[in-house]
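Report on the structure given below.
Here we show just some of the chains, and they stay where they sit in the whole.
Should a chain be cited, it is by its letter among A and B, assigned in written order, with residues numbered from 1 in that chain.
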Amino acid sequence: MCVTLKPDVLDPQGRAIQRACATLGHEAVRDVRQGKLFEIELATSDRVAAERLVRELCDKLLANTVIENWKIERIET
Amino acid sequence: MCVTLKPDVLDPQGRAIQRACATLGHEAVRDVRQGKLFEIELATSDRVAAERLVRELCDKLLANTVIENWKIERIET
């Protein structure tokens, strides 16, 4: 799953990357936001249980929901 | 796009999260790997050009391809 800063929270490192793109001639890069990706391997093949567990981990362990959003990108079985 | 450590590169922080899951009673969490997510906004609606540009950015600017893999997760227009 992915954890990203909320849209209204300034991301200075993403901005730095956008500026660096410009110095390389890539003016088409309008904005860059940097987040975190967590690849989680579970000992279950039950998609519903997997999603419930990951949701709980996100809320309790992986994200600061005051400043960050999280999203389950993909569940593979 | 996402940047992740290659599978043979130890990820101590992912391991720490896996252990923390266990202390919370989530023994089903077998492994956690932590990576980086970059959300890139481009001034183009041409999917082919967008993908070419992002590929170039990944190789030249965003990933250390000796220890990291990268993947374009999704292109939205």
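Note that a contact is a pair of C-beta atoms (placed from the backbone, for glycine too) under 8 Å apart; a residue touches a chain by one contact, two chains touch by 3 or more.
Computed from a predicted structure; not experimentally measured.
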item: Where 2 copies are displayed, count of copies in the complete assembly; value: 4
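Note that only the chains that are shown with their structure count from here on.
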item: Subunit A and subunit B: spacing of chain centres that average the CA atoms, whole Å; value: 9
item: Contact set on subunit A toward subunit B in their complex; value: 2-4, 14, 17, 20-21, 24, 26-44, 53, 56-57, 60-62, 73
